[in-house]
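Written out below as structure tokens is the structure these notes cover.
Here the complex is missing a single protein chain, while all its other protein chains stay put.
Now for chain A:
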Amino acid sequence: MPKDHGIGASTKRREDVRFLTGAGRYTDDINLRGQAYVHFLRSDMAHGRITSIDTAAAAGMPGVIRIFTGADFEGIGGLPCGWQVTDKHGQPMQEPAHPVLAQGKVRHVGDPIAAVVAETREQARDAAEAIEVEIEELPAVIDMKAAVQEGAPKVHDDLTSNLCYDWGFVEENKAAVEEAFQKAAHVTTLELVNNRLVANPMEPRVAVGDYDRAGDESTLYTTSQNPHVIRLLMGAFVLGIPEHKLRVVAPDVGGGFGTKIFHYAEEAFCTFAAKAINRPVKWTASRSEAFISDAHGRDHVTTIQLALDAENNFTALRTETYANMGAYLSTFAPSVPTWLHGTLMAGNYKTPLIYVNVKAVFTNTVPVDAYRGAGRPEATFQLERVIDKAAMELGVDPIALRRQNFITEFPYATPVAVEYDTGDYHATMDKLVEMADLDGFAARRAESEARGKLRGLGVNCYIEACGIAPSNLVGQLGARAGLYESATVRVNATGGLVVMTGSHSHGQGHETSFPQVIAEMIGIDESMVEIVHGDTSKVPMGMGTYGSRSIAVGGSAMVRATEKIIKKAKTIAAHLMEAAEADIELKDGQFSVAGTDKSVAWGDVCLAAYVPHNYPLDEIEPGLEETAFYDPSNFTYPSGAYACEVEVDPDTGKVTVERFAAADDFGNIINPMIVTGQVHGGLAQGIGQALLEGAVYDENGQLLSASYMDYAMPRATDVPFYQVDHSCQTPCTHNPLGVKGCGEAGAIGSPPAVVNAVVDALRSGGSGITHIDMPLSPARVWAALQG
């Protein structure tokens, strides 16, 4: 019988009450006394040299308080990059300056040139239109391969080229990989594009800067997934504000998907301007602004090759990828196509030799950074597509080919530098075959064909690395930050708990699932535990939420802090019951002395801690509050097997997803309902990437898909009722909860399933097609059918 409380229970999300009744408090709901508004004048040109900015007329417009340009930020830091990648020659990447407001040049459509602060939004916008900017247009660099050609126009004049880095992984394996390809019985080659995406969280970005002159303290309210990271980056590298004089608050945040990890110019601007004019300054992005200023995702162009021996064993894999950085390096951009991508190229398979080459390229486009999955979807997509193509070429069953090459023994050290602790890939595949009724596919295909439709089945596996990340390891790989997490557990005198966690919740349901863990540990009701997050003045230094890390890293910190609480509470209980500490047991919120009927309740112990009249003051301090920092010893490795069935209308090229089954291994699970919801959301985004979404630039660097009129988001009618299972559980061996993380799996595992299915459908109709690039729009599928 399923549990009704604690770990493993599908407790309803307590935060939904406020979200669904309009009581959420988002950044745009924050309005401060005397608040002014900023409007950014953004470049409508992809590449150009600013020859003059005349703000005189604009400055005299009604309501204008002050106009800022790049000149106001001379001598102030630019936006820092949080990860330095070293190239295959051992040289650091090329790292251009990233000014808050453009200095000298504009480098993408949307690059901020000037900022007008005025009494109202409309006045700021009116005045921005009156600023006279002269820009000498320069040729735009959009195509990555063209960008790295000799003589291509340079995005950054002071760099030697548009190549950020040329990364080889593992460089020492390159020769052995070449040799294995020479000896291969079969080589499958596939060229593909991982399409550029716009994250499109429901809530656009917002920033409110505030300055308290009395205390010389700055506060930034912002739509962030990691307020401490913003405080550190903005305070230390941009504005020079020490952390004790800077508070960053990320209240309710309406979705992030990665794009709200990064430190953005608008945040630094609002904080800076609030001090400059001594008034709060607010910016709320319009949806149009979001398209041209939120970091985009993906955008890889890859050639992948798989070598097999005569028995169809994978013997080697090599890839060459061009990864778009956009015009500047966003906060974690360099890590995405390298350490979050190359290290996953083994997938679920025991391929002994792997070489990954990634060329990161600057172009005159919006910066590209982590988006749900970040590097791992790109790795999974190419690997699972090339395996399907190999199966096609060899005439073997794609599931059998995968099974034959599965890793079956754990721990398993891959040739790409990571060690999988646990997994059971046959178990998830077995579960998938059963739940997706793959045996019934032939009959369903026949039924579709009778209606003139083509039906296809796509199956694939995925593995990802979550629980980001062991700090000493990522430090060696170039991270300029640690990736631990923190938790403070504060027990109140009457027994309730407040947990201050560095993990940030922007849709994940932490306020529900985290209390389940603590309630289980102590044996009290979940309602006695409150979660506080998103405010650097309340929470110890924490690294925030991304990379499916919250329960694995943040949850572990919370467990460690709670263990300290329980240890101290047992000391108090032992004193109260005049027993030995070693004999104290905690169960269902009662401390008892083993072998006796003596017990004392949780609440009595808490009260004793704060009213220490009868208390072991010579042994321990009063109070009951503990902090823990948890740094994981490894990544976690969720895995799974997905199956997608599509129907293609050959007359129009329209693809409909008829069935989608996902069998995931997330290790232990805290709240199955929330996990199911996370998988559903991930699948919708993955299906969106596969069928609908695509950010497209023209050759001049204009974003053609700059609104919902042209950027196709998935809607409820575009996805089927999913079959989702997470009963296959191989618990993580190195964190206290045995959890792996589930936030990105759906988005990682689903795109190859959809594309595999569409290719299968088209081939069933006699087409010789082997690949179509995403998004598989009706026009593209129809064109492919025409040959």
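Here is the rule we go by: a contact is a pair of C-beta atoms (placed from the backbone, for glycine too) under 8 Å apart; a residue touches a chain by one contact, two chains touch by 3 or more; residues count from 1.
FYI, contacts and distances are computed from a predicted model.
Here one chain is missing from view; checked against "FAD binding domain-containing protein", "ABC-type transporter, permease protein", "Cytochrome C nitrite reductase pentaheme subunit" or "ArsA family ATPase", UniProt names that protein "FAD binding domain-containing protein".
Within the complete assembly, A:288 is the residue of A:288, A:599, A:656 or A:723 that touches the hidden chain.
In the complete complex, the hidden chain is touched by one of A:141, A:177, A:329 or A:692, namely A:692.
Contact between chain A and the unshown chain involves residues 122, 125-126, 129, 288, 651-654, 691-692, 696, 704-705, 708-713, 777-779, 782-783.
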